[in-house]
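The complex appears here minus one protein chain, its other protein chains still in place.
Up next, chain A:
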Amino acid sequence: IVPVAGFSPQGAYGVQDSLRSGFTSVKNELLPSHPLELSEKNFQLNQDKMNFSTLRNIQGLHAPLKLQMEYRAARQVIQRLPFLQSSNLALDTLRNSDESIGFEDVLNDPAHSEVMGEPHMMVEYKLGLL
């Protein structure tokens, strides 16, 4: 059982914020508590890796390189302020996920999130002024 990064407490200074993130337990911080947690976190990444490597084997190196450049461009969303949600339409169209519905469109939609980052802090963080 290998400990995994990314489960450390999310509050300020790495201290667990009990009000917002719930109870702590040392086991939770080292290992995922649900068998699907890891595979779901990396699912999109792994799918992309698999698709790109297949594409490279079939069509040569240039095809995935060009696609990855387009993905990066679509992901940037330059015009939008950091605390506002983006629908990622360009990215969805590139990935062909605009024609299918899965659990990520129904559950926990970021557009319906009940909390929002503090706008001034988010902009300052993005500009590196913090």
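Heads up, the rule we're going with is that contacts are C-beta pairs under 8 Å (C-beta built on N, C-alpha and C of every residue); 3 or more make two chains touch, one makes a residue touch a chain; residues count from 1.
Quick note on the criterion: contacts and distances are computed from a predicted model.
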Name per UniProt, for the chain absent here [options: "Proteasome subunit beta", "Signal peptidase complex catalytic subunit SEC11", "Serine/threonine protein phosphatase 2A regulatory subunit" or "MTMR7 protein"]: "Proteasome subunit beta"
Absent-chain interface as seen on chain A, which is shown: 11-12, 17, 21-25, 27-28, 32-37, 39-41, 43, 83, 85, 99-110, 113, 115-118, 121-122, 124-125, 130
